[in-house]
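Below is one structure, written out as structure tokens; comments come after it.
The complex is shown incomplete by one protein chain, all other protein chains being positioned as in the whole.
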Amino acid sequence: METPMETPMETQIELRSDNAAGVAPEIIEAIVAANVGSALAYGDDDWTARLRGIVRDVFEHPTAQVFPVVSGTAANSLSLSALCPPWGAVLCHETAHIIQSEGGATSLFGGGAVMRGVGGDGFRIDPRQLEAALNSVRWGDPHHSQPAALSLTLPSDYGTVYTPAQVAELAGVAKARGLRVHIDGARIANAIAALGCSPADLTWRAGADIISLGGNKNGTLSTDAIVSFDDAASAELVYRVKRAGHVASKMRYQSAQLSAYLTDGLWLRLARAANEAMTKLAAGLADLGVESINSPEVNMLFVRISDAVADALTDAGLLFYRMGRGEARFVTSFQTTSAEIDAVLAAVAKALE
Amino acid sequence: METPMETPMETQIELRSDNAAGVAPEIIEAIVAANVGSALAYGDDDWTARLRGIVRDVFEHPTAQVFPVVSGTAANSLSLSALCPPWGAVLCHETAHIIQSEGGATSLFGGGAVMRGVGGDGFRIDPRQLEAALNSVRWGDPHHSQPAALSLTLPSDYGTVYTPAQVAELAGVAKARGLRVHIDGARIANAIAALGCSPADLTWRAGADIISLGGNKNGTLSTDAIVSFDDAASAELVYRVKRAGHVASKMRYQSAQLSAYLTDGLWLRLARAANEAMTKLAAGLADLGVESINSPEVNMLFVRISDAVADALTDAGLLFYRMGRGEARFVTSFQTTSAEIDAVLAAVAKALE
Amino acid sequence: METPMETPMETQIELRSDNAAGVAPEIIEAIVAANVGSALAYGDDDWTARLRGIVRDVFEHPTAQVFPVVSGTAANSLSLSALCPPWGAVLCHETAHIIQSEGGATSLFGGGAVMRGVGGDGFRIDPRQLEAALNSVRWGDPHHSQPAALSLTLPSDYGTVYTPAQVAELAGVAKARGLRVHIDGARIANAIAALGCSPADLTWRAGADIISLGGNKNGTLSTDAIVSFDDAASAELVYRVKRAGHVASKMRYQSAQLSAYLTDGLWLRLARAANEAMTKLAAGLADLGVESINSPEVNMLFVRISDAVADALTDAGLLFYRMGRGEARFVTSFQTTSAEIDAVLAAVAKALE
Partner (left out) sequence: METPMETPMETQIELRSDNAAGVAPEIIEAIVAANVGSALAYGDDDWTARLRGIVRDVFEHPTAQVFPVVSGTAANSLSLSALCPPWGAVLCHETAHIIQSEGGATSLFGGGAVMRGVGGDGFRIDPRQLEAALNSVRWGDPHHSQPAALSLTLPSDYGTVYTPAQVAELAGVAKARGLRVHIDGARIANAIAALGCSPADLTWRAGADIISLGGNKNGTLSTDAIVSFDDAASAELVYRVKRAGHVASKMRYQSAQLSAYLTDGLWLRLARAANEAMTKLAAGLADLGVESINSPEVNMLFVRISDAVADALTDAGLLFYRMGRGEARFVTSFQTTSAEIDAVLAAVAKALE
């Protein structure tokens, strides 16, 4: 650290994943603050009661229920198990995290429910393709898994978002056939921050019945949550979450985190920091002539760079993923600093020389 | 409460459950210390690698694997799913936590595996009854669920322990019929501290193939663990834990906690504090003539007290559970202080007057 | 066997199980009669439509639905999966077939639902013990599997029956706590024949929501059925039965069998034959001084005989089960003839000499 000005990336810069980021200081503080006295386990505590009220305020929904869980996979698969019967099908984009990266959790908790991929550009389900998929179902025929839930990844794993209007359109198509709607919101704070809409507008007002509210990629410590706007699903989840081993005895610490996260817009502030770092990175790379594959809507960018450039960046200490075929992925987090982006851009400029 | 100085229990004293205790300061420190820089998610981090080595040292086992999870229910049910096929049966004491208090988690993750209660005094499985249960099985007959795992709750939910010799005897009976052996060690630190044996002697050297290593009741924050001494089970658990949503992206914080917990005997020191508070409480109550139902082996005591005494204790600020029929349960934790025990005893003495 | 004319049991006599009996000639005729022309698979055929009407007539229930399946295990476990959520518990007698002899099928199809045994004399659930079991439940607490279905084995595996009044009493206790009621009627025809009641009186009028209607032990060919009086369960079963592989493409042959079975009282005639053979056997054995363990209510008798007598009976060609401890089980079927009973009694008389 003696000569920081000379080598901008003497320490590593993390652009592999927002999942690799740490815990926000405000969240650590909330944990420490909750560590006073004793409190009944499994959610019978004041912090959890308070969280419920905060969730209802933030989402402007009078009966919303919140279930803290340890991971997005738990939030997604348990949510869907409450929407879809064992003989049902969950429709999602063919690139959705639930179908590609959760090891079949939705089928496990769904009692053998299946997932069906639907296509669409930009990693977003196309309403026409959703309609076609629903039209091709033999409804009422038990040979055919009956679509019962639509799951939207928002943002997608490729950093694209649905607007409230797009959610509403898809939810409308789905609800016309009796499906309920789930949002995999592992990075939903980034989407809300980018869209500038209210949490309610992007979720239940647009037709979502239940959401996975991500925290882990945006500053919480092993704490995501299910937020349910559907009373029937909420009633089931009391049992489903517990028997999946996802009711933490130390729930007060999860609830304290989520309360801090949702209070005074901390979640959106953290997400905005990540998004803004990405905006700066994308603009800088464009200025340098680097070809972008996507136009980043939140905090994820895919670019085309040569192996030589990639190697140079790696040598310079940048951590990122190479996707093959000359593509690279950069993801910013709430911890990414403006100085780090400057350093990355400097390293790219140098590598391109 | 008007004259706080006079009554020793001006603040409440927690004897309902060790589950209601908070997080140990050393654990909070470990979390904070781990909150530096970025680290790959899902266990590909240095803290988790280090934990693996610590577990192997502490348990003196060269290939032990450790899987941090959020709850004891997760640890138990996922462990058992790796030992017992869907058509199998898990044998446990008829009062075991897995059969009484986990909402059927073992059957969920076990693909419909069943649990069978076996009797025995002191909430311990009786080796003769285990043998009889195994002898009554129609082995190889698919009409009959085939026992495949023995699960020992150690300590039991009623505070009794198995000695290494008792574990070995039961494991011997079970292994003679091909079963593998699990220990539900939600409070295993209290047992090891009470028995004064080594972790290895109470577990794999006595025949256990896998254990649920509790932390949540003894100072950790939403962190228990599966410790597997069986390579085949370990290989399965990589997948089973993930698809159950129990692989935390922020695993480094769980690993850091568990490393601190197992280092320099912190886990046993915390457990010993709980046990010693109970020893003092039990002795004091006995001196006061209160009838004990059990002779506390770890940190749980059941006593017979009149409703009047119970009411007086409640009024005085003592938190404890009334079990019906004039019985009360007191549980100490690592946070219970000697002064608190003094205060409880003073309150009992006063109530008995 | 040297002098066949002298010993009445020159051919073997089957008293091991009614499950070992063959197919009734009327049922074979029904199969042959259905084997004309083509018919749509999976139940979209005239025979199945006709069966539905017959079931509604015989059970005097306007919306009853019938689902032919291949086995009693299928009928029981699929029925229960439609009554009990995955986090629920099925209560049954501790000796019930579903808990003892179906390899955990109810937990498989129930998504990890558990079974809880309840006690009672005569292999019948005692209403007081049922009430106590229900009172001990922590209702609404997800740590505790929530009882959702009561399953009555009628007759029990030990040949005892519940009267309509007894079913009604137990169903009343169960329904007061929100449970639905299933009858495992693998031998229900024998019970109805013995009780002389109507099918409706023993089932839905007494509170049963769904029954497993046995045929296989009483003359049908690989054909039992679920009869559901609960519309919600019926709606689920359309899917549950199919995805379990239990919708036969050749359903018309199952439906033709069941129609013949239920028409003109064939099922009760066959059952009555079995019951009457047992009555004669039991009376004859009593006359010979053989000690009965039970007083046979349908077609099953347990007696105490010496090993010497048992050996002599075996040598004489009688097929029966030795239960250990000097006990023997005799089961008659619709195929058991009066002559066979005479022969058995003669052999016993000779063995006792």
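Chains here go by letter, A, B and C, matching the order in which they are written, and residues are numbered from 1 within each.
By our rule, a residue touches a chain if its C-beta (ideal position, glycine included) is under 8 Å from a C-beta of that chain, and two chains touch if they have at least 3 such contacts.
The model shown is predicted, which means the values in this text are computed figures rather than measured ones.
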The one of C:Ala39, C:Leu154 or C:Leu179 in touch with the missing chain is C:Ala39
Given the contact definition stated above, which residue among A:Val32, A:Ile54, A:Val114 or A:Leu319 touches the chain not shown here?
-> A:Val114
Going by the touch rule given at the top, which residues of chain A touch the chain that is not shown?
-> 86-87, 89, 100-105, 107-115, 142-145
Residues on chain C that touch the omitted chain in the whole complex?
-> 12, 14, 16-17, 19-23, 28, 31-32, 35-42, 69-78, 102-105, 108, 216-217, 221-222, 239, 242-250, 253-254, 319, 333, 335
Which residue numbers on chain B touch the omitted chain?
-> 42, 85-87, 111-112, 140, 142-143, 146, 236, 238-243, 247
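Throughout what follows, only the chains that are shown with their structure count from here on.
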How many angstrom between the C-alpha centroids of chain C and chain A?
-> 52
If you average the CA atoms of chain B and of chain C, how many Å lie between those two points?
-> 43
Computed distance of Cα centres, chain B from chain A, in Å | 34
By residue number and range, which residues of chain A touch two or more other chains?
-> 42, 239, 242-243, 247
